[in-house]
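Dumping the structure here so I can ask a few things about it.
Just one protein chain is left out here, and the rest sit where they should.
Let's turn to chain A:
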Amino acid sequence: MQNLTLLDGQKFQITIQRLCRQLIENHNDFSNTVLIGIQPRGIYLAKRVAEELRKILPDKTILQGDLDITFYRDDFRRRESQLLPNQTKIDFIIEGKKVIMMDDVLWTGRTIRAAMDALQAFGRPEKVELLALVDRRYSRHIPVSADYVGIEVDSIASQKVVVSWKDTDGEDKIVLVSE
């Protein structure tokens, strides 16, 4: 097994901050915008982005929720292992809001399709955007693209991209794992 570190330390932090600035460019003071992290790993990204945004815009309210997509996946009953749900925690109305969905890694795009279905149960947003920390290019199974991207990675199917977080895993890091 070979591990290649794609991003860590200060560069990781700069990437997060750049994404925040891009969001501010499009969403101004976030009065009509909410952040939704996709379970299980996207929630750490959404929490981190929300935290950074609050530092940059200390007097604004940044709403952030967690969305579980398990019940909307298209591979239920198509795999050997059981799909078990995570918690959904959205304490605000998304009707008429601009929603920024966030996931750590954008790969086949199937998670995002499921997330768009799952989001509908909470109302009709004015607009939905996607922010991905890592975009694994040329590997999409469905036509999905991210509006904001941290880094782009060219990888093959047998490789894995693993994102770890300072708060939960001890270190900010993006690693490309090859079998």
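Worth pointing out:
Definition applied: contacts are C-beta pairs under 8 Å (C-beta built on N, C-alpha and C of every residue); 3 or more make two chains touch, one makes a residue touch a chain; residues count from 1.
Going forward, contacts and distances are computed from a predicted model.
Looking at the choices "Sulfite reductase (NADPH) flavoprotein alpha-component", "Fe-S cluster assembly ATPase SufC", "ABC transporter permease subunit" or "Aspartate carbamoyltransferase", the name in the UniProt record of the chain not drawn here is "Aspartate carbamoyltransferase". Within the whole complex, the absent chain has one touching residue among A:44, A:122 or A:165, and that is A:122. Within the entire complex, the positions of chain A that touch the omitted partner chain are 68, 70-72, 76-88, 117, 120-123.
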